[in-house]
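Comments concern the structure below.
All protein chains of the complex are present and in place, except for one that has been dropped.
As written, the chain order gives the labels A and B, with residue 1 at the start of each chain.
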Amino acid sequence: MTGATFVGMPAFPEAARAALADSQLRHNLAHATGTIRGKRARVVGELDDWEELRTRAAGVKDAALADLETHLLTLEERLTAAGATVHWARDAAEASAVVAQVARAHEVDEVVKVKSMATVEIGLNEALAAEGIAAWETDLAELIVQLGDDLPSHILVPAIHRNRAEIRQIFVDKMAAAGRPAPDDLTEVPSELANAARLHLREKFLRAKVGVSGANFAVAETGTLVVVESEGNGRMCLTLPEVLVSVVGIEKVVPTWAELDTFLQVLPRSSTGERMNPYTSTWSGVTPGDGPQEVHVVLVDNGRTRALADEVGRQALRCIRCSACLNVCPVYERTGGHAYGSVYPGPIGAILNPLLKGVGVDEQVDSLPYASSLCGACYEVCPVKIDIPSVLVDLRAQVVDAHRGGRPSVEAAAMKGAGQTFASSRRLGLAQRLTGLGTGLARRLGLAPAWSSARDLPTAPPESFRAWWRRTDGGRS
Amino acid sequence: MRVALMVTCLGDTLFPEVGKAVVRLLSRLGVEVDFPEGQTCCGQPMVNSGYLDEAVPAVRAFAAAFEGYDAVVAPSGSCAGCARHQHGLVARRADDPALAEAVATLGSRTYELSEFLVDVLGVTDVGASFPHSVTYHPTCHSLRMLGVGDRPLSLLREVRGIDLRELPGEAECCGFGGTFAVKNADTSVAMGADKARHVRETGAEVLVAGDSSCLMHIGGLLRRQRGGVRTMHLAEVLAATEGASPGASPEPDRLPA
Partner (left out) sequence: MAAYGRGSLVSARDEVLRRVREATASATATPPARESREPRPGDVDRFAERVADYKAVVERCGPDEVEARIAAALDGAVAVVPDGLGYAVPGSVPDDGLSATDLDGIDAVVTLARVGVAETGTIVLDHGPGQGRRALSLVPDLHVCVVRADQVVADVPDAVASLDPARPLTWISGPSATSDIELDRVEGVHGPRTLHVLVVG
């Protein structure tokens, strides 16, 4: 049940082509993103200080990141004082190893998991499976993905590419092998599907000894972790097991408790389009007599410090994983999340993946900053004001720079040529005449075939504007 | 006030009627506009593809050509946006403080056409007449990079005889996106096809926008689909007057008959 991975995905244009041909997928995505866009707009419109909240949220995160070392040390100190054990992990393998070690120490062969992007990012389920430990996903969408041996395609709703009929079929086919089978008379009514998940997972919650979570926020000054959720599966995992391991990216730090309020306002409205999500849990280490009495926190780097060192790109670490940028992205709406080849798809994924992994190494990663028309809809909705278009443009420059020095590609040669042509109007005028005007420019850049597959090229005018201006003295003669 | 036309490389090379329309329109409003012949391209095709070094010559040419003008008017939200928000990036890349200062000054004086008309000249009724049904697509860079808001629509609403029709999903990108249109041609076309469908749904004769690049993309799809909808730049509609409709132009595929 852990066979699907993103490794070896084709570059974005190729992956997108396959997705675009799937009309069911496009219908599912258009329906789901259309629904959530409307809901978000309504609840954001209710607040007259929305823009101030965005600015404040961005400011709090920026300040937290600028002084991250101090905050991480405070967080570690407060967590430890509150009875938690803090671990540090440079990369995915180290982080997964900590969780496996805790599970082994308690001699369990299964853990229950709250939905967590960080644990998917580090490949935790695969790492635990290699040790004979089953990691049960308990978020409904993660369950759908796990049972379907599928890949996540959205940050908030990893199974957004599945409609109700497909979900029903997955439950009917796969639940039995993982535990309690789906009810015999299961229909595709969403409330029945939700109930099937309730019944299937209840036995797992009741018997689990070890729970695994991420955290939406980690408040440094109080050592408080925060999980924002809807279904109550998070509360189950955070409360019922004897042992809790939370895998937390180092960028999740919020310096003070008071500053948490901004995020509890912007996240639910941006994410599920609600004034508040059904459940938010906060806890600081161990509470005697209530919940897990053994608490571990794994602070994970895994590329975050690489992103942090990027002066333009570090703003991506403000991200609170709301997925508003996915829901408004016209590219995402048509290609879906799998085309991005990562647990982080959409506009934020197009910048976060290259920032975490570095450019110039992997063709798939290098293709992501180009997976955008730079329309700016993502920036407009981002609750922490990440200027995604500007970061995309900066990353494109990094991709190009990483490939300088070798034999120039056709594109690089064309851009060099264009650069020289645009150095002076004399050269441009000459080029306009030499290339027969008009479409010649596109042809010279080698773009005509890709353009013309579905679009007519405009017909060339007999005379350029500058030739007309010169001939008529600006229309005066 | 010395006013310069930034015709854009695309307008210069492929859509000269748009530049001519701006000249006619501004002259009718009493503004004499210059065309500094040293201008080439804003550099955006290079910048947005990641070729910052390659954009430096274009930005130098821009700074030299428009130096000293009080206002630079571009019939393009995208190119005006590049001048205002991206030239600084290129100047920093060139490590040229003088260029950085020059483009900062020029950037603050560069206007997209509707901004210039509404904010600088203070007009919304430009005396145009265009008795056709029209739907308007707000281009992404005019809307979100420059924040032109409803300036273009406020200008169009004053045009005599116009039948202005609301475009469903108007604020969604058409899918052009510069080199995105060819690097991710399939996605670009999928986005454009939806835009073209919305345009046809309005039943309008003419699709109007403030960027020739987006119009080239949507128009290319519409023509391939034989949708019967023509594309026109905002400047061309605003330049049209009674008895002097641009329909007389010899380019029937880009203009209403």
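Everything below uses one rule, namely that a residue touches a chain if its C-beta (ideal position, glycine included) is under 8 Å from a C-beta of that chain, and two chains touch if they have at least 3 such contacts.
The model shown is predicted, which means the values in this text are computed figures rather than measured ones.
Within the full complex, the chain left out of the display contacts the shown chains A. In the complete complex, the hidden chain is touched by one of A:D22, A:D62 or A:E131, namely A:D62.
For the options A:V44, A:L151, A:L308 or A:V343, the residue in contact with the chain missing from this view is A:L308.
Only one of A:M9, A:A84 or A:A159 touches the absent chain when the whole complex is considered: A:A159. Summary of contacts with the chain left out: across A:V44, A:L79, A:V245 or A:L260, the touching residue is A:L260.
For chain A, the residues in touch with the chain missing from this view are 28, 31-33, 35-36, 55-56, 59-60, 62-69, 72-73, 82, 87-90, 94, 138-141, 144, 156-157, 159-160, 163-164, 167, 190-191, 193-195, 197-198, 201-202, 205-206, 219, 222, 224, 230-233, 235-236, 238-240, 250, 255, 257-261, 264-265, 272, 274-284, 287, 289-291, 299, 301, 305-306, 308-309, 311, 314.
We take it that only the chains that are shown with their structure count from here on.
With centres taken as mean Cα positions, chain B sits 33 Å from chain A.
Those residues of chain B lying in contact with chain A across their complex are 7, 9, 11-17, 19-20, 23-24, 27, 33-35, 37-41, 43, 45-58, 60-61, 65, 86, 89, 93, 140-141, 143-145, 171-173, 175-193, 216-217, 219-221, 223-224, 251, 253-254.
Looking at the complex, you find that chain A touches chain B at residues 12-13, 16-17, 20, 330-331, 334-335, 369-377, 379-380, 389, 393, 395-401, 411-412, 415-416, 418-425, 427-428, 432, 437-439, 441, 447, 450-451, 453-461, 463-466, 468-470, 474-475.
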